[in-house]
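All protein chains but one are shown in place.
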Amino acid sequence: MVLSASLLYGLCGAALIGLGLYGFVVHRRLIRRVLAFNVIGSGIFLLFGAAAYRDPVAGSDPVPQAMIITGIVVALSATALALALIVAHARLARSDALPEDDRSGDPDEGRP
Amino acid sequence: MIDLFTIVMTAAGLIFFAAGTLGLIRFPDTHSRLHALTKADNLGLGLIALGLAVQVPGPADLFKLILIWALAILAAGATAQLVARIAAPAGLGDDEKAQDGGSDGQERRRP
Amino acid sequence: MSSWYLLVATGLLLTIAGALWRVWRGPEQADRMMAAQLVGTGGVGVILLLAAMSGDWAMLDVALVLALLAALAAIAFVKSTRGEGEGDPEDDTPEDRASEDGAPR
Partner (left out) sequence: MIASIFDLTLCLVILAAAGAATLGRDAFMAVVFYIVYGILIAMAWLRLGAIDVALAEAAIGAGLTGVLLLAALARVARKAGKEPASAASVPATTIATALAALVITIGIAYAFLTLPEPQGLQGHVAENLAASGAENPVTAVLLNFRGWDTLLESIVLLAALLGIWTLAQDEAWGGRAGLRHVTRPGSVLAQFGRILPPIGLLVGVYLVWAGSKQPGGAFQGGTVLAAVWIVTIMAGLMQAPRVADRALRAALVIGPVIFLALAVAGIFAGAFLVLPPAHAGWLILAVEAVLTLSIAATLAMLVFGPPEPEEKR
């Protein structure tokens, strides 16, 4: 059985988007949300790149490649800004969660 | 003949990688795991690079292969040194409870 | 020959999976970080094999970048365990740090 690389990595990208979405909603710590957001982003890139490689004879399409490179760099700058905001928030609020999520009076809450 | 050399060398490289990972999984404490890892892996990478060195089309790629291996050794050496120093002293470290709040120790350092 | 390269590369992926197990188990941060280092070295190996397999030796540049930046994360980790990100781990020995902290990390 021969599965094409494009198919496998495309499905992998779809699964990454789902994983990232789940993590993004479930976590309260803001850093974890930034991490999950990055997983969603790279899942989308992988999906896009796999779609650009569906015809291996023609080779990988350079236009999506260029757009993905642009996307990776923009994702990095967004991540840097988000992390700087989180550090500033932690400095002022002494917490790594948004006020509406920060019910950490019970330290073991949410832990199995 | 050249292909045979490549096959033997890459297979040997894989074996060293496998040995390194086995050490990483099986060894009991942090320091001996560090020990297993850095040596076996870089030897494995070196063997793979050596096996592929006879396949490259030109001297520029050969130079790149050598540079890659040199950089990998440099990085592994430096990180093993640095990480080993901040790892807890041997014998005290394998307490599961100590891991979760990596920040606790730091906070105590700065009153 | 290309099947052989892929076979060895698949073997390397399995050793990387073993390293992932150690990242998961820990127990110390140092364990996790060093296991990540193994993934880096193994990844360089896989990329070398992929380059040989496809005959596209421009892939060596990716391995070069990966090897060059392999130490970056570990340095950032070591730095982040000191005071406010600065300082040198060699400034104090593990022994006096352990007594200072009163507990192993």
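Labels A, B and C are assigned to the chains in the order they are written; within every chain, residues are numbered from 1.
Quick note on the criterion: a residue touches a chain if its C-beta (ideal position, glycine included) is under 8 Å from a C-beta of that chain, and two chains touch if they have at least 3 such contacts.
Not measured: the values here are computed from a predicted model.
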Original post:
Who does the absent chain touch among those shown?
Top reply: A, B, C
**OP:** Provide the residue numbers of chain C that touch the chain removed from this figure.
**Re:** 3, 6-7, 9-10, 13-14, 16-17, 19-20, 23-24, 26, 29, 32-33, 35-36, 39-40, 43, 46-47, 50, 56, 58-59, 61-62, 64-66, 68-69, 71-73, 75-81, 84-91
Original post:
Considering the entire assembly, which residues of chain A contact the chain that has been omitted?
Top reply: 1-3, 5-23, 25-29, 31-32, 34-36, 38-39, 42-43, 45-47, 49-56, 58-63, 65-70, 72-74, 76-81, 83-88, 90-91, 93-97, 101-104, 106-111
Original post:
Mind pulling the chain B residues that touch the left-out chain?
Top reply: 67, 71, 74, 78, 81-82, 99-103, 106-107, 110
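The working rule: only the chains that are shown with their structure count from here on.
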**OP:** Would you mind checking which chain's mean C-alpha position lies nearest the centre of all protein C-alpha atoms?
**Re:** C
Original post:
If you average the Cα atoms of chain B and of chain C to get two centres, how far apart are those centres in Å?
Top reply: 7
Original post:
Using CA atom averages as chain centres, what separation in Å is found between chain A and chain C?
Top reply: 21
**OP:** Averaging only over C-alpha atoms, locate the centres of chain A and chain B and give their separation in whole Å.
**Re:** 28
**OP:** Going by the contact rule at the top, pick out the chain B residues touching chain C in the complex.
**Re:** 3, 6-7, 10-11, 13-14, 17-18, 20-22, 24-25, 30, 33-34, 37-38, 41-42, 44-45, 48-49, 52, 55-57, 61, 64-65, 67-69, 71-72, 74-76, 78-80, 82-89, 92-96, 98-99, 102, 104-106, 108-110
Subject >> chain C to chain B touching residues, read off their complex >> reply: 1, 4-5, 8, 11-12, 15, 18-19, 21-22, 26-31, 33-35, 37-38, 40-42, 44-45, 48-49, 51-52, 57, 60-61, 63-64, 67-68, 70-71, 74-75, 77-78, 81, 83-84, 89-90, 94-95, 98, 100-105
